[in-house]
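Shown here: the complex without one of its protein chains, the others still in place.
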Amino acid sequence: MQRKMRGRGMAASWYGIARTATIDRAGAWAELDDGGTAKIVTGVTEIGEGILTVLAQIAAEELGVKPEDITIGDNDTARSPEAAHAGATRQTYMIGNSVALACREAFARLVAELADHWDVEPDSIKAFDGEIWSEGSNFKTSMEDAVDVCKKRGVVPVGSGSFTAHGTGLDPEDGSGSPWQAYVYGCQVAEVEVDTVTGEVQVLGIWAAHDVGRAINPRGVEGQIEGGVVQGLGQALMEDYQLEDGHTKTHGFAKYILPTSLDIPQINTVIVEDPDPKSPLGAKGIGEPALVPTAPAIMNAIYDAVGVRITALPATPEKILAGLASLKDRKLQSVEAAE
Amino acid sequence: MLTCDQYHMPQTLKEALVLWNNAPDGSRLVAGATDILPWAREGRAGDVHLPAMIDVTKVAELNGYKVADGRVRLGANVVFQQFLEDDTLREHLPCMPYCSVWFADDQIRQQATLAGNIVNASPAADGTPPVLAMNGEIELARLEGESVAVRTLAVQDFVQGPGRTALQPGEIITAVTCDSMAGYGGSFEKVGQRRSLVISAVCATALVMTDPAGQRLEDIRLAIGGIGPVPLRLADIEDKLRSKTISRELITEVSMQPPALVASRTRREYRRWVVRGFVQAAIEDALADAGHPIAPALPKEAEHV
Partner (left out) sequence: MSDFKLDMEVNGRRVSKHTAGHLRLLDFIRDELDLTGTKEGCGAGECGTCSVFVDGKLVKSCLMPVAKANGAKIETIEGLAGTGVLTPVQRAFHKTGASQCGYCIPGMVMAATSALRENPGASAEELKERLGGNICRCTGYTKIFEAVEIARDVIAGRVGTQALEPEGAGDSYIGNNVRRLDAPSKVSGRLRYAGDMTMPHMLHMQVLRSPHAHARIVSIDTSEAEAMPGVECVITADDVPGEDGFGVFVHDQPIMARGSVRYVGEGIAAVAAENVETARRALSKIHVAYEELPAIFDPEEAMQPGAPVIHEYASDNIVKHIPIRKGDVKKGFAEADLIVEETYQTQQVEHAYLEPEAGIAYVDHDDVVTVISPSQNITHHRHMLAKIIDKPINKVRFIMSPVGGGFGGKEDMIYQGMLALAAMKTHRPVRLVYTREESIISTAKRHPARITYKMGLKNDGKITAIQFHMVSDGGAYGMSTEGVMRKAAILSCGPYDVANVQIDTIGVYTNNTPSGAFRTFGAMQAQFATESHLDICAERLGLDPFEIRRINMMRDGAFTHTKQKLGSVSLDEVLTAAETSSGWEAGAPDMRGPARKDLGGPGTREPCSLGARFEASSGKSKRQVA
């Protein structure tokens, strides 16, 4: 065996979108505002995944304005409608769809006034990127003007949306039930190098293919997958919260080991889009599922490289070398038995 | 949380020694301070209040380095990043850039001193094995009446055990001195749980001088750390290699010995496995650094498998 051994492994995964085994709900308010801008108010919780930008894109698309012209009033229980928690890979699905519904209502209000003003069919009116026009006619104006027209006719173009996801509870005896209305699937391949002198494992490449329904912001989806992969890698190889009689031995980041910039692979993302038929946007989610296949893919790759099967995470250098040593013992035994 | 009544920043050695001698019990002398601040936190020492902290980083006599008579005198304020960036230090201490690049990170290396790393006497200290390999000595100053007296101790006599050194009350480390190793190839091997900001489980360093053809080892220095209470110089192995023709077989053979030296109370088996491979890797990497890489081995079983 050479010092550095390489191998590959893969793992697949699945995941449910939004709250589990229950009905999930989210609400939003929308208003097309002066200057052709827009306000969205919803109890959304940006925890870094980029949901505010996703909502701005959805609102921009639905209202025909620019994303940077959207103002989002986010989570304040006294000021914004309930959209519930940041978790369960639910925000794009639940809040994204509620924002889309709210925007559609606001837009329809504006369109009704403008159609009357232009004397065209409401269905002919389209808008994008700050402009609004009637297809099949020469009517075209800025969203700023359109809002002005609407307001001068005495109407504020507002809307609200509530989106529901229908999960059902599990039977307490046999667990049967329909916990989610949308599922996503994923698959990752890992390539590793195992140092047989130190037992260190370096992950050199991850190929991550994930169904997200519809990628609102592909770069943001990549960011979620890359972050999920590296958290999965941390759990696979180094992270370990240790207790001794209830007292932690890993008080700080000197002892609780996280991946640094030198510990991560090249991450190759493939976004697969199988749109959700049960929601206006077709988007599903990616926050949590990205992490699921990483650790088993790495363990399968380690086995491929050196024949050591790690069944207890994390795969520390020490466990790898112990595994190599017991492989050697087994080989010796089998040689003796053969003799 | 670390607090103190007095924070002193003396400008001269004399001033520092006077302050240190007169400091109330429990006062601390600091240089980089990169270890004391994390120490005074929950899970370690907790909140600590000190009567005085005496910070020597502005003491002029402790700054800079000097190369003379085959020795390098590193002022106690020399920080790890200098070993990476200073061409003269890289030339004379060829294992130190590799040691430093593994030490903490670029930012902590701007503050953390080699002298501080040694005086903390951690069994996992990265800085001590290279100094040991380079016949390092610790220069200690103290007050004798009105004048400053200096004594020198070999680093193996200075570092006595985990957290224990031969430092006497009132003494301040003024310098670390070592052989100039210009012309040697250097290396540093380290394994921890990741590749940056990491504490050594095991580390090893080598310095080699070959004949111009790279066939024969004129001189070799080897030291290992993380394997027991104090880092070790591998003088026996050096003797077996010195003046010998370089061969992979020879290097492999001598690398079989160090595991017996591993005395750590924890993870002993693991450290034994690693040490054997590390001694071999350190020698081979140092030869490569010297410009005479040993021919790649034919694929074969790693020694411990």
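Observations on the model:
Order of writing sets the chain letters: A and B. Residues in each chain are counted from 1.
Heads up, the rule we're going with is that a residue touches a chain if its C-beta (ideal position, glycine included) is under 8 Å from a C-beta of that chain, and two chains touch if they have at least 3 such contacts.
Keep in mind that this is a model prediction, so the values were computed, not measured.
Remark: the omitted chain is touched by one listed residue; of A:Ala30, A:Ala165 or A:Ala297 this is A:Ala297. Annotation for subunit B: contacts to the undisplayed chain at residues 1-7, 9, 30, 32-34, 37-38, 41-43, 47, 50, 53, 55, 57, 81, 84, 97-98, 101-102, 104-108, 110-111, 187, 195-197, 280-281, 284-285, 287-289, 291, 293-294, 296.
Note that in this section only the chains that are shown with their structure count from here on.
In whole angstrom, the spacing between the mean C-alpha positions of subunit A and subunit B is 46.
Within the complex formed with subunit A, the subunit B residues making contact are 38, 41-44, 191, 193-199, 201-202, 267, 269-270, 273-274, 276-278, 281, 299-302, 304-305.
Listing the residues of subunit A that touch subunit B in their complex gives 1-3, 196-200, 238, 248, 251-252, 254, 257-263, 316-318, 321-322, 324-325, 327-328.
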